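Note that one protein chain is taken out, while the other chains of the complex remain in position.
Chains here go by letter, A, B and C, matching the order in which they are written, and residues are numbered from 1 within each.
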Amino acid sequence: MTASLLAATGVTKHFGGFYALEKVDFEVRAGERVGLIGPNGSGKSTLVNCITGTLSSDEGTILFEGHDLAGLPAHRRIRRGIARSFQLPRPFAAMSVLDNLRIPLLYAAHTHGGKWRSEEQAGDEAMDILRQMGLDAKADEKSGGLTQVDLRKLELARAMAARPKLLISDEAMAGLSSNEIDEIITILLGMKERGIAVVMIEHIMRAVVHFSERVAVLVAGRKIADGKPDEVMRNPEVEKAYLGE
Amino acid sequence: MEVTADLLVNALISGILLAGFYAAVSVGIGIAFGMLDVVNIAHPAFIVLGAYVAYIAHEMLGADPIVTAFVLSPAFFVLGLVIYRIYYYAFERHGQESLRSLAFFFGILFITEVVLILSFGVDYRLVNTSYSSTTWRVGFVDFPLRLVVPFAVSLAMTLGLHFYFTRTFFGRSVLAVAQDPLALQLMGVNPRRVKELAFALSIATAGVAGAFLIVIQPVQPALGRVFIGLVFAITVLGGLGSITGTMVGAAILGIAESFTATFFGPSWSPAVSFGLLLAALAFKPTGLLGR
Amino acid sequence: MTRKHPRLAAGLHSAVQLATGLLLAAGLASAHAADPLKIGFGMSMTGPLAGNGKAALLAMEIWRDDVNAKGGLLGRKVEFVTYDDQTNPSTVPGIYNKLLDIDKVDIIMSGYGTNVIAPAIPIAMQRKMVLMSLFGTDVNAKFKYDGYFQIMPNGADPSLGLVNGFFEIAAAMKPKAQTVALVGADAEYPHAALEGARRSVKNHKMKIVYDKTYPPNTTDCAPIIRAIQATNPDVVFVASYPPDSACIVRAANEVGLKTKQFGGPMIGLGYAALKTQLGPLLNGMTSWELYVPEPTIKFPFIKEFLAKYQPRAATEKLDPLGFYLPPYAYAQMQIVGEAIQKVGSLDQGKIAKYIHANKFSTVVGDVSFAKNGEWAVGRPLYVQYRGIVGNDLEQWKQPGKAVVVWPASLKSGEHRYPYDQNRK
Partner (left out) sequence: MKARWFTPIVFTVTLLVVALALATVTNNYFYTAAYIVLQFIILATAWNILGGLTGYVNFGSAAFFSLGAYSSVVMFSLFKAPVPLAIPVSAAVAGLVGLGAGYLTLRLRGVFFAIATLAMSEVLYTFVVNWDYVGGARGAYIILQDDPPFGFSNHTQYLFTVMALMTAFAIAVARYVETSRLGRGLAAIRDDEVAAECSGVPTLRLKLISTTVSGALMGMSGSTFPYFMQYVEPTSSFSLSYSVNAIAMPLIGGMHSWAGPLIGAILLGTIQQIVQVTVSSAWNLLIVGVLLVVFVTLAPDGIMGWFDHWRARRRRS
């Protein structure tokens, strides 16, 4: 067992009287592929937001590589290596696809990628990433005009451009065709080679089971299961939560 | 300054009467900006236009300004329709364009001002109605009809609008349109049509508020600029998306102004009003009754 | 505008000059004897004081036509070059530099009011031009320019001269007024008047019980009047601009202000617009005026001037009475014109010296100037409005409606007090 990369313990978040997360423990080891599933409104996105710093949690601690992330704003967390994609794509719409990738390359990647990049270097690296994603032909297009699948790819490409150690992919496949889903899965599986741990949040079970080494299940703000995919799927509580829908 | 019951009660009444006028002036922005997200900064210019229309009718026919305003409100309604059409084709169709539409309405503000200057000159105009110089006195409290009449009509108008927006199908679809135009379309309602009519309604209120304005104070073509800050302050302070929010905002600023003028020194009243707005924005950006 | 001033062509021409950077050295083109004599100034034609500005411009144009009918000045036809200063001081440097450098005017005059006079003075000083100015309040106190003159008849200490009459009336009441409330708008002129009032109150050994200002666009002045009433003053002094003059007068009537004397230098009450609109609400007030048709006021030629002014003002939708600013706008031109004619040249130094040294007979009476360019002896009027019925304009052209109660030499009636018993 490798050491834990991300260790969240007892994370609690409430909005007024509504508990979106209640004492959730969540762990990711370096290079691991983890699936995070749960019905709508179960708190998956809230957990992502608490980990990446878009929201601050009310209780609990989140350690990344052993360091407490408490109080760190989102931009400092991505600089430590936690990148994310958004459920609804949020491109920098007025910029070209290439420039979208320049932002994390210039603002996040330097901290653990070793060096400040020049504009040219950032451009070259961005092009590399786009090539891997199959987006290189669209490098000069305005990102606002991309198709759905390209927007999803751009989300992932931009997250990768931060040179992360952990990538959280928030429903990158919702609404895509099955060919497109396979494309995205291939991209995510490729992360392992680069030593990037991936947390995949998804509704599409086929993809989750195929992809994940481990699966955690959130229901109504609590984690009800965590383990190997086939074990978790057989868990009666999980079955209830899903079949009961 | 010694605080006496006389001053206190009168300050409160003055503030409430003023609030009635402020509500009428702001309710159009409450609809256009608060419900439709149209930053109609030219609204005060239409109010001044309404004031001049009422003035002309009074000079030529001796008509009461407020009666004129209601009689002519269909004309303002049509003006609103036209402006919304232009706005729609230039901006709304393309989505996120609040800054450019802001500039657009600035342009409309200037053009309206110039039209007024060229047709009426730059002098202050004022209308004296039969009730302009009557004051009811109840105990030690004054009720000048110059303010009471606009207050009462304004209250009726804003309450009417409130019920219209909360109780009718059309009204509710206006409230829905900003939040979820797609769902509305699925219900068989054309969101553009809804916004168009609601915007036209907001301009119609400007005509009425203009009549109040010329009953209450002398008017010159550029007076509208003074009200820009005030109307947005009132709308934002009370909270967007409801007529009651506008009424609460108007009440707060009206009473604050009256109390500042009575007990501290009128010179500070803009600082108090806009300080309140800044504080509200800093601590509760959605306004006091915000959605 | 172009209808009245054929400036469009000239302006475009100068714009082309500016754009191409074609630049003539000043003084190259010396005036030919047959050339018209050009008088240039900015004037408020838009903006909050435009009503006054346009009326003043009309009066000045009447003077121009009168002079040209008599053969002009120095044998030259008089021409105006005017620009709209938008009642905005920041336009003034551009306007006056344009007048002097591009239009090459021979004489400059000021626009209306302190705000636009102040930034014109440094330019006049730099070019050593005489600046006859229209209704500034003690602007020269800081500049101390000897080519500066000012036509508002408040005397050598303008802010005190403006208000002194009001407090002399208060002091003459029996018993003498003891307590004073001062209130005014947050603008240049009212603050100057309030400053004078504080000094005058002190001179008359009275006591200030209320001293506040308010924003010029106040919608409802009743809270102010009530706060004043709560201090129960013998005298209420107001310094205001047109819109808030109306606000204060109406509030005083609505609240039922109880005091012995109420009024002051309230700009706007001199115009037909507010006179007719406020009508009977003015009764009993003690107000500052510059001309009223009382039998004691016998300025030479003023009737002739008004006979020319009033019909033209009516067609141009300007102040149809013309009692406040227009006669003085005309008078300042008479003074400058006479000085040029007597000096026999456009030598600015000699013109200034002549104006300082002589007494002028104008439509507003005899005028001579103190060292600081103000009237040597002030002559503001304080009147009490009486017997105003309805909103009819014609009644204001009759004597007995605005009775002069100060100064004693021009008095046409006695001051009646207390105010609240003379309101009806």
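Assume contacts are C-beta pairs under 8 Å (C-beta built on N, C-alpha and C of every residue); 3 or more make two chains touch, one makes a residue touch a chain.
Not measured: the values here are computed from a predicted model.
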Visible contact partners (per top-of-document touch definition) of the missing chain: A, B, C
Sole contact to the chain not displayed, among A:52, A:169 or A:212: A:52
Residue in contact with the excluded chain [from A:84, A:138 or A:152]: A:84
Identified contact with the non-displayed chain, of C:89, C:322 or C:365: C:89
Touch with the omitted chain, as defined above, among C:142, C:174 or C:424: C:142
Selected from C:60, C:102, C:181 or C:364 as touching the chain missing from the view: C:102
In chain A, positions touching the absent partner: 52-54, 73-76, 78-79, 83-84, 86, 90-95, 99, 102-104, 106-109, 158, 162
On chain C, residues whose C-beta touches the chain left out of the figure: 1-2, 7-8, 10-12, 14-15, 18-19, 21, 23-26, 45-46, 83-84, 86, 88-95, 97-98, 100-102, 114-115, 118-119, 121-122, 126, 142-143, 185-188, 190-192, 213, 215
Residues belonging to chain B that touch the chain removed from view: 33, 39, 86, 90-91, 94, 97-104, 106-111, 113-114, 117-118, 225, 228-229, 232-233, 236, 267-268, 270-271, 273-275, 277-278, 281-282, 285
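The definition used in the following text is that only the chains that are shown with their structure count from here on.
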Maximum inter-chain contact count - chain pair: B-C
Euclidean distance of C-alpha centroids - chain A vs chain B, Å: 48
Interchain centroid distance [CA atoms averaged], chain A/chain C, Å: 74
Distance from chain C to chain B - Cα centre to Cα centre, in angstrom: 36
Residues within chain B bordering two or more other chains: none
Sequence positions of chain A contacting 2 or more other chains: none
List of chain C residues in touch with chain B within their complex: 45-48, 50-51, 54, 186, 212-215, 217-220, 222-224, 226-227, 230, 242-243, 246-247, 250, 253-256, 268, 273-274, 277, 279-281, 317-319, 391
In the complex, chain B residues that touch chain C: 1-2, 4, 6-7, 10-11, 14-15, 17-18, 21, 117, 120-128, 132-133, 135, 137, 142, 144, 146-147, 216-218, 220, 222-223, 226, 257-259, 261-263, 265-267, 269-270
